[in-house]
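Quick one: the structure is below, questions incoming.
Excluded from the complex is one protein chain; the other protein chains are retained at their positions.
Note that the chains are named A, B and C in the order they appear, and that numbering of residues resets to 1 at the start of each chain.
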Amino acid sequence: MKTSAAIAFTVILIILIGLGTAPHAESHTKSGTAEAAVHAFFDHVKAHDWDDAYAMVNPGDGVSKESFIRDIAGNNGSLKTISSIQKVDTKTLNDSGSEANVRADLQWSTAVGAVHETRDFKLTNSGGDWKLDWSAPQQVPTAADAKPVQTNYLRWDIVQSGASSNEWGVANAEPPRTRIISMNAVDYNGSVVIMGEVVNEDTVPGFVTINADLIGQDGNSLAQESSFDKISHTLLPKEVSPFRIDFPGRKLAEVKSVRISPTNLLVPASADPLVGVFDQHIEKDATGKAVLRGQLTNQSGLVVNIPHVLATFYDKSGKVIWVSDGYLDQALKPNQQVPFAVDLRDDLANQVQNYRVTVNYYNSSRS
Amino acid sequence: MTKNFNTLFIILALACAAYAQITVPQQATAGESATLTASSGGTLYLIGPGTAIKRDVKSGEVTLSADDLAYAGRYTAIVNGNAQSLYVSPAKPQKLSFMARPSRVPVAQPNVISGAVFVLDHNDNLVTQPGAVKFELGVTGQAPVSQSVPTKDGIAYIRAASGKREGPAQFTASVGDIVVRRIVQQVASDPCNLRMKAQRSGNDIAVETEPVRDCSGNPVPDGTIVTFIETTNEHGKSTVDARVKHGIAKAMLPAQPGATLTVASGVVLGNEIRWGGQ
Amino acid sequence: MSAAKSSNRMTFFLLAMLFLLSSIPAVMIHARAWDEADNSSRFDFTNSSTAPRELEDQTQTAIKREYAAAWQNMEDALAQNRIDLVDKSFVGGERDQLLRQIDQQKKNGLSSKLDDRSHKVEFAFYSPEGTAIELHDTVELSQETMDGGKSVHSDNATQKYVVIFTLVGDKWKVRTLQEMQ
Partner (left out) sequence: MGKPDSEFLNQNCLWAEFVCPPFLKRPTENKRGIQLFSSTPVREYTYGKNESAIASPGMVALLAIAVHGPLLLMQLPAFAAGSQTQMFLAKHYANDWFGLWNSHWFGGFSQTTSAPLTQQVVALLSHVFGITAAYMVTQLAVVVLLALAVYRFARVWTGERTAPIAGIGSIFLGSLALLVYRDGALPATAGTALAIFGASFLYGFARGNEMLSLVKAVLLLIAAACCDSMTAVYGILLFALPTLWLASADSTDEEYGERRSTAATFIRGVIVLAVCAVVSGFILAPFWSSVFHSSHRLLAPDETAGNFLLQGSTALRYWIVPFGFMILALPYLFLSGFAARRTRALFLAFYVALIVGLGATTPVAKYLLGGFENALSVELFTFWATLLALPLVAVLVIELVARYQQRAVVLVWVAAVLTFAAPLAWMTYHPSTENRFRTDYIANFLNRDNHAQFRYLTLGFGSQFAEVASRTNASTVDGIGNGMLPEAREFGVSHLDNAKAYGSAGMEALRAVLKHANQYGLKFIFVRDRYYEPLIAFAGWRQVEAYENGNVTLWSKEDVPPARDLQTHQTLPGIERTLWGVVPLLCLILALLLMIATPERDEEVETMALPPTGTDPIRAQEAI
């Protein structure tokens, strides 16, 4: 009786452990399809198993294991180095048995929030194993291309006056004078969106944040929001930045007026980096959505760890009709070009007459 | 017997009180001593701005120290229930509170610099007596603009235009030998006659502005943003927000045949170049 | 019958008490409102246009509020010898002056009761950069000096003041409150 009870309890325990462990194992064994291969590939990426991930790709020419890892894991403190894959949804576009195209909707958890990416993969079936065709990222500068680039080394620092704050008549340097040169309010997706442009009219760099209050018909504040990260905060003299403030769950019909309160601050700043925005054009992406594409070129000596692109769209009367932004997950080394794409509302695509791209950035070495 | 004596004593005291007299000076100055006379001894109370004194005094002259009368205003002296008021006027000007704004101003702008002066004595009393404040504003190497403004209730103010030359302007206010100095940094205003030139540089076009100056000829400060824009039919648009350095802004644009190059800074547009070169 | 009567009487009594209790908060609220209304009605601001800068409505409303509060804080500070009230409304020279007076009053066991009955206030100057305002005020007030509990002297006067407000952070404070001859 003693032994049989012990065996029974042991068997029950083993069965329960089996029930708990089976589902995990199952997901690893089922890789017969192209989609499953993409899922398995990103499982390795999530677990930072670069060797297993590299084993699942057909490297194109110029793709070594190191460049593959730099491409998938990011380098130079780029946004990808501080991101992790969160969710992968796949759809097979076509599958001929030996070759397949799979579209992957990737959701990354990054240091600036959730970032969605749609990427098409071409897979080839070699001996029952689907492998992803992996080509080299555009224009990675080789050593031969490196050429000296002048760094501006222009820098402002703030020297506060020593006088005590309430000595009558004495004051520190005033904050820079900024001016909102255009503003527009629209309803979009169940939100009120306030957008416009702000210019630094002064001769010293300024740090701008913009808050807005929606005033209801009864004169009271309905909601208060800020531009948050949809603005380039640090403005050099004569620099223009777009701003956009979203009020979720509000309608323009309930708004009587908007009280905009920009806050300016005199801050130390650097004139570097100098980033050119080339080949800007509006086109449809793979999913048929209107996007503004272009290339960022770093014409200064400073590495830009996380570039942030803000695009302002104007109609033919020059009015701002939309502002959108996007983060690049690749760092921008001197002399390097990196492609970018920023969404544009499909319903406005044909009204857009002109556009302007501003590049904001974060440098980990700066702070 | 003792009851009668007490009654007599009270009557005498009341009589003395009624008879006691104080005489105060007609005019006193803040921060200077003064003398009042009391016809009988007793407790002196002196109540006034910043003052609440209680002191036993004998009959005759009572000296009030400079510290007792530090602040201008109305004082009340009370001895044995008798009170007299005296007005202490502010002393001569010793200090100037000079508010000059702004600390940074574009050149050649009318009425942008303002100065307001409050004339005070050494105890921060407002010197309300009439007087005059001399204002001077000038950039080194140029003759300063000077103007004398009468004070009204201790205040004088002036508005002035900014000079044509950029640089730190000395803005002074003086009353007699009391001088207070402020610095107003006159800076270049918006760029004027923005012009650029372009030349081939490998696969790119090197664009460079002529020294960027404002309409008064002052070079714009380093770091000012100058935007170069290249528009083509096939390759869309390319822009570079260059920074002025030593008065000149440079950038590299991709060499696209048939491109149109333009330059702008803030709200000012410069010249346009049509790039036909290969 | 008398039981029913006494129970009615008890019910009536309870209702009365309830009514009394509920009316106390209402009276207190109104009392405060009357006090505030009384406080600001003593001040008659003549809206002469200021120079060299035009006075904005928002600034004018703030000055009226702060000036009435300044007199109230000064009166309470001098009557109760409390220095914490001075910092609420005064800065610079005037603050030092009031702190010295309170210090001397404490040393000599004195206190002053000020009662400002009416103010005729005129905006005289508003500095170009908007950080200083000068007022001229003609005040009818009575002042009583107390030595311990005993009144030493009291008098009524009509006195002219020159008042200078300056902006400290985002609040207007009195920097000068000087009697003029």
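Keep in mind that, in the parts below, a contact is a pair of C-beta atoms (placed from the backbone, for glycine too) under 8 Å apart; a residue touches a chain by one contact, two chains touch by 3 or more.
What you are looking at is a predicted structure, and each value in this text was computed from that prediction instead of being measured.
Partners of the chain left out, restricted to shown chains and counted across the full complex, are A.
Only one of A:N58, A:Q107, A:T124 or A:S191 touches the chain withheld from this view, namely A:Q107. The chain that is not drawn here is touched, among residues A:S64, A:S84 or A:Q217, by A:S84.
Annotation for chain A: contacts to the undisplayed chain at residues 1-3, 5-6, 9-10, 13, 16-17, 19-21, 24, 79, 82, 84, 86, 107-114, 207, 209, 211, 224-229, 231, 233, 261, 263, 265, 267, 305-306, 308, 360, 362, 364, 367.
Note that only the chains that are shown with their structure count from here on.
Note: the chain lying farthest from chain A is C, by mean C-alpha position. Overall, the chain located most centrally, as judged by its C-alpha mean against the mean of all protein C-alpha atoms, is B. The geometric centre of chain A is 47 Å away from that of chain B, both derived from CA atoms. In this assembly, the C-alpha centroid of chain A lies 57 Å from the C-alpha centroid of chain C.
Rounded to a whole number, the gap between the C-alpha centres of chain B and chain C is 30 angstrom.
In chain A, the positions touching at least two other chains are 168. Shown for chain C are the residues that touch two or more other chains, namely 92. Across the complex, chain B is touched by residues 52, 92-93, 96-98, 100-101, 104-105, 108-110, 112, 124-125, 127-129, 131-132, 134, 136, 143, 145, 147, 152-153, 155, 157, 159, 162, 164, 176, 178-181 of chain C. Chain B contributes residues 97-104, 106, 118, 180, 187-188, 190-191, 220-226, 235-243, 245, 251-254, 265-267 to its touches with chain A in the complex.
Those residues of chain B that touch chain C in the shared complex are 45, 47, 49-54, 70-74, 76, 78, 81, 83, 85, 87, 89-90, 99, 101-102, 114, 116, 118, 120, 123-126, 128, 152-155, 157, 159.
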